[in-house]
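Written out below as structure tokens is the structure these notes cover.
Note that one protein chain of the assembly has been removed; the remaining protein chains are unaltered in position.
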Amino acid sequence: MTAKIPRDKENDYTREAAESRRRFIKEQTNGGANHVGRFSFEPQVLQGNIENFIGVAQVPIGIAGALLVNGEHAKGEFFVPLATTEGTLVASYNRGMKLLRESGGVTTTVVDDAMQRAPVFVFESAREARDFGVWIRANFDEIKSKTEATTSVGKLRDIQQFPASRFLYLRFNFTTGDAAGQNMVTKATQAACGWIQANYPIIERFQLEGSFATDKKTSFVNTLNTRGKKVIAEATIPAAKLKEIMHVSVEQIFAARLTSQFGGYLAGVNNNGAHSANGVTAIFIACGQDVANVAESSAAAVYAEITKAGDYYFSITLPSLIVATYGGGTNLPTQRECLEMMDCYGAGKAKKFAEIVAATVLCGELSLGTAVIANEWVSSHERLGRNR
Amino acid sequence: MTAKIPRDKENDYTREAAESRRRFIKEQTNGGANHVGRFSFEPQVLQGNIENFIGVAQVPIGIAGALLVNGEHAKGEFFVPLATTEGTLVASYNRGMKLLRESGGVTTTVVDDAMQRAPVFVFESAREARDFGVWIRANFDEIKSKTEATTSVGKLRDIQQFPASRFLYLRFNFTTGDAAGQNMVTKATQAACGWIQANYPIIERFQLEGSFATDKKTSFVNTLNTRGKKVIAEATIPAAKLKEIMHVSVEQIFAARLTSQFGGYLAGVNNNGAHSANGVTAIFIACGQDVANVAESSAAAVYAEITKAGDYYFSITLPSLIVATYGGGTNLPTQRECLEMMDCYGAGKAKKFAEIVAATVLCGELSLGTAVIANEWVSSHERLGRNR
Amino acid sequence: MTAKIPRDKENDYTREAAESRRRFIKEQTNGGANHVGRFSFEPQVLQGNIENFIGVAQVPIGIAGALLVNGEHAKGEFFVPLATTEGTLVASYNRGMKLLRESGGVTTTVVDDAMQRAPVFVFESAREARDFGVWIRANFDEIKSKTEATTSVGKLRDIQQFPASRFLYLRFNFTTGDAAGQNMVTKATQAACGWIQANYPIIERFQLEGSFATDKKTSFVNTLNTRGKKVIAEATIPAAKLKEIMHVSVEQIFAARLTSQFGGYLAGVNNNGAHSANGVTAIFIACGQDVANVAESSAAAVYAEITKAGDYYFSITLPSLIVATYGGGTNLPTQRECLEMMDCYGAGKAKKFAEIVAATVLCGELSLGTAVIANEWVSSHERLGRNR
Partner (left out) sequence: MTAKIPRDKENDYTREAAESRRRFIKEQTNGGANHVGRFSFEPQVLQGNIENFIGVAQVPIGIAGALLVNGEHAKGEFFVPLATTEGTLVASYNRGMKLLRESGGVTTTVVDDAMQRAPVFVFESAREARDFGVWIRANFDEIKSKTEATTSVGKLRDIQQFPASRFLYLRFNFTTGDAAGQNMVTKATQAACGWIQANYPIIERFQLEGSFATDKKTSFVNTLNTRGKKVIAEATIPAAKLKEIMHVSVEQIFAARLTSQFGGYLAGVNNNGAHSANGVTAIFIACGQDVANVAESSAAAVYAEITKAGDYYFSITLPSLIVATYGGGTNLPTQRECLEMMDCYGAGKAKKFAEIVAATVLCGELSLGTAVIANEWVSSHERLGRNR
């Protein structure tokens, strides 16, 4: 008979409840569950963040910096906490940050901001679905008011329509303040859909999600539009700096760029850069983000060129970067500390944080991109990593 | 002037070095860096895993289970550690595991296994590039021996060729034992490329990576072929169990499936399922995997149908799941404990671990998929999550 | 020295000019150019359609029908001219039309309609590009008036914005009446861009097309939105008719559908149906359409399900079907006759024509789809085609 995970129905967020589950694990398995039990806070802070709590993963954090950002929200130097177990990652980002710092910093711009829920409505035929779309447009204000009755923060910006077969897929785009907002927009959209169903009688069937939000998935609908923030980081690296610090010429790095972006296009990548996922993930773990959003947040589009002066212009566009400085895991003890290191905790900080993430990613792209060419890639992994 | 992160040139993996960097952070920023300093091990274990170490992210772990797996490598019941800060995630996977346990378990099969490095060679024209491809095929044994001189574990399986313009993109496919193997295959491929360059004089230029490995990116080349393991999890859920435990009928869930997979196809997703990234990420953080690989490891292809008996056949194919039970972060204290809970630490366990991940993902798909239909989605987030 | 193609500078659209070029071809090559010289009209009708005219390709036309359409614009029975050299194509569509005719006809709905030109504007950085986007929105009315000064037919509907790097890609969406409209929207957009450049001084560079119209290419931006018409054709086929006429059961065809649409998803197709390109191309050649638009017009999304009554609901969405009943090649002699056979020549007929094309495509999908299952596929090609 299957053993049942212990649970305290009164209050499950206690040291005792966690301890009883660790004991259970020791009895049922070969796992020790000792180190996982070494956390530095009271479990009751975890309500709303975890169930069946047994302890913590201790993920090592290294710091990289100073990162020099010329943003609209992030201005100046930052030290960026990166949680990872992959040797050379922190060193590589740090090296890129040095290059960019000496090149005048990274310019960052948030160009779009929206979180989605995408219900689908089913009709007898395409014709009714199309006509429903007309009605949705006509009733936008009413729908907006229904969504905003459920949240003081979320604002419905617009509703995109994607008709196909006898379906109308809608994409509700909200701004969600400093929260990532997935739950907020789900609840708000559900409220709107309740009203829609009550007022449009011929709907055959309805689903609150029709796979057009593409939560935790990368997709063209997200990269063409946005999900979370669309952020662009850019810089012009003087040829001399590239040579001095990275030991490559502008011509070398640009030739390599052309060849590898062509390869990526052929391979059908969702990211024509090098390894944005590394920086995004390490910051996300450190800072209490929903790390599963790496699936969409690591999508990227690099554009580079040689300037007339012979320097290297390099940019990375992160079309669907989902970040929060409020809610989710942001207020847990280590996570909040990491956000605070960059003065990114709490209200009014989400765009600043988005800019720092994008700037960090850009530094990592240039670091790996140049290491590959200068033949320093394998040797640095030899020195810092765990090859065998 | 930019402050410089302190570093101990003698031995940087000490409590003192970490402490001096936390002090530095406190001086330079508003961050406290107190909780991050509360770790339960000696920093010297971190050599090869992190640089500029300051402490740890404490990521809460919950356990879900028992998960019943009918694998070739994983057989029986498992309790799965999930590290996340997203409320309801553990509860949702746990609920799915209950359904599958009562339905006879999840069948898992590893159908492919390969890790890549993809160098590109540049020639004067397409003709030389094509002829070089003939030479590569003719010299496979020699190339293989060069790669295997660098590793006792990695075995070169085959080399795929992708000619375009005056380039030949090669994709070296290795098996890498129980390591994820990215560094292993990089070093091995570099050795081979050294030999190739020495023996094929007309190569104009060479890059060790041409964006055809698509490391840390999702791509068609990876989902069509594999990267890491290609694992399939499947199960047939009796209609009665679906009704009893999930409160939906087979017809309801299948209708919803058709509508949402059509939506996903239109949206251009790399994953026509619901949220594989959630389960994959939570296990990866807990178990010391390279979490940035969520970018490719969360790719998924769901196939479902109603059986002749009226039950629900459901499968998920993870084409590029990168897992390790050896190397990387697997031997760090909490990470190793989590692997040990599932008897997945060390040599000979990688395929077992891959099967458990895939089975977990399948449970999560059915849990979220049914909750959306049964209108239990928003309410469970209300109860367990952090809506506002 | 290279021979020069003869050209009559006074009037190149004469029988003599064509004859002199055919003679030139005979002299220069082994080609006979006899049959190509057998056309039934005066060359001067070709001005605006061809240069260096030598004669015609005689492409065989077969007719299929009657096709029964329940459209909003196309109502009743139509005989559809199909120009092709592929044996079995006409027979296959004809067979599908019989099935659909006996099943009550095909319901068709035009759900969207827009033709694009997509200029891109280059700025110093992403920030100026984003701010330019705000200005574009604010000046929409003025921009619209500039476009409409160049055309009495085209109407600017909206301008989509896709910011990335230091670029702003704009997508001007026009309705273009009964013309396909590519030239119309190019000219109109150019006029607008002239005004924009004159009034927004900090534009660094501008291109009239930035690859976001994706003319003559299939793309996600086109399938998610539209290019030309987005048309949906649907029908419910009674199980008995499917059995009687096609010799397959609903269960068989649906099982095959699930398997093949899963295959297509994995393969990364732009069309999860069977062979829409066959019907679209054959009609396009017959009816004077821009046949190169098959690249985008053949994109399709099939959705099928078994109804509660056990019948087969089948739909196909053509997201980017580009058709014209006015302009281009529509008024050439045979082309016009073919349009007239369906009463689709001239003003006010474009949506009707789009509906007929979509209905035809649906018939072909069901014909091939069932033939594959009933093992009639190879045998019909044996009988009607050119196997060897």
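Think of it as A, B and C in the order they're written, each chain with its own count starting at 1.
Going forward, contacts are C-beta pairs under 8 Å (C-beta built on N, C-alpha and C of every residue); 3 or more make two chains touch, one makes a residue touch a chain.
Keep in mind the model is a prediction, meaning the values are calculated, not measured.
Chemist: Which residue among C:Ala64, C:Val106, C:Ile196 or C:Leu318 touches the omitted chain?
Modeler: Counting the whole complex, the residue in contact with the absent chain is C:Ala64.
Chemist: In the complete assembly, which of B:Phe53, B:Tyr93, B:Phe220 or B:Tyr326 touches the absent chain?
Modeler: B:Phe220
Chemist: Using the touch definition from the top, which of C:Val111, C:Ile196, C:Val221 or C:Leu321 touches the missing chain?
Modeler: C:Val221
Chemist: Of the residues C:Phe132, C:Tyr169 or C:Tyr313, I need the one that contacts the missing chain.
Modeler: C:Tyr169
Chemist: Could you tell me which of C:Asn139, C:Asn183 or C:Ser249 touches the chain that is not displayed?
Modeler: C:Asn183
Chemist: For subunit A, which residues touch the unseen chain?
Modeler: 220, 223-224, 255, 258, 261-262, 265-268, 272, 301, 303, 305
Chemist: Taking the full complex into account, what residues of subunit B touch the chain not shown?
Modeler: 72, 107, 109, 111-112, 125-127, 129-130, 133, 162-167, 220-221, 224, 230, 232, 234, 268, 301, 303, 315, 317, 319
By our rule, only the chains that are shown with their structure count from here on.
Chemist: For subunit B and subunit C, let me know how many angstrom lie between their CA-based centres, rounded off.
Modeler: Subunit B and subunit C have C-alpha centres separated by 41 Å.
Chemist: Which positions in subunit A are in touch with at least two other chains?
Modeler: In subunit A, the residues touching two or more other chains are 162, 164-165, 167, 220-221, 268.
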